[in-house]
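Only a portion of the chains appears, each positioned as in the full assembly.
In this document, chain identifiers A and B correspond to the written order of the chains, with residue numbering beginning at 1 in each.
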Amino acid sequence: MIQKFFKLQIETNGLRLYEISDKIINWIKLSKFKNGILNISIQHTSASLIAQENADLDVQTDLINYFDKLVPMNSDLYIHTAEGKDDMPAHIKSALTNNQISLSIKENKLLLGTWQGIYLFEHRINQQNRIVVLHYLGD
Amino acid sequence: MIQKFFKLQIETNGLRLYEISDKIINWIKLSKFKNGILNISIQHTSASLIAQENADLDVQTDLINYFDKLVPMNSDLYIHTAEGKDDMPAHIKSALTNNQISLSIKENKLLLGTWQGIYLFEHRINQQNRIVVLHYLGD
């Protein structure tokens, strides 16, 4: 059994999706992993991880707009407002999506569908430094 | 350490939940797995995986109706409309649920709750061929 960890540092500059598939796939290739599980976790509660379509960029625009409408920034509902109007919506969007994804690696290949990419979904409007932990466990 | 992969092919014919628990449990039994992690991932971004109640079928009807109302097909919000009115809502429903679930196996038994079943949640209205990857890692 082999285990390996890697900290992916992603600098974000605004509320949108950032594709991280290539960074993950490069690390898998360089590390020459055979078969195993890759656990990907984001160390924050105001950004999340999602697998989404990587073909038409309009899908990302629609996703962002939908979530902005579903979880509005200017709402009387929130009492946690000290960190900015985008902070509480960011926590809620994080709860509605995922902090963590486990993916399978077979013969050094990440088992994603043809149209699937892995994205960091940034929910804050200002610049942020995000840490995503990659953890491989396999042979 | 033992690893084994299996591609589950599910043909769907419309927007609803399809239980896949039995197919998963049969594969576990046939493979005589002892203790380990089963990573289940769907290779699509317009269908998802959820663990839900397997007792009263009305729960599934209510889930489908709720998600249809939360993510309406006819909305001016979407610009990604070329693949049909159900395509963008399918991507959003996928983001709101899960592409992947990791379950524990103990002494050849999948550790699900009494009322839990694993379902493929199809979000497209036309017939689709879906691939769900099962990946066991254990002893």
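Just so it is clear, a contact is a pair of C-beta atoms (placed from the backbone, for glycine too) under 8 Å apart; a residue touches a chain by one contact, two chains touch by 3 or more.
Since this is a predicted model, take the numbers as computed values, not measurements.
Visitor: Considering just this structure file, the complete complex holds how many copies of the sequence, given 2 are shown?
Guide: 3
FYI, only the chains that are shown with their structure count from here on.
Visitor: Could you put a whole-Å number on the gap between the CA centroids of chain A and chain B?
Guide: 20
Visitor: Would you pull the chain A residues touching chain B in the complex into a rising list?
Guide: For chain A paired with chain B, touching residues are 1, 35-37, 50-53, 56, 58-59, 61-63, 65-67, 69-70, 96-98, 101-104, 106, 111-116, 137-139.
Visitor: Which part of chain B faces chain A closely enough to touch in the complex?
Guide: 1, 3, 5, 37, 39, 41-46, 70-71, 77-80, 82, 88, 91-92, 94-96, 98-100, 102, 131, 133, 135, 137
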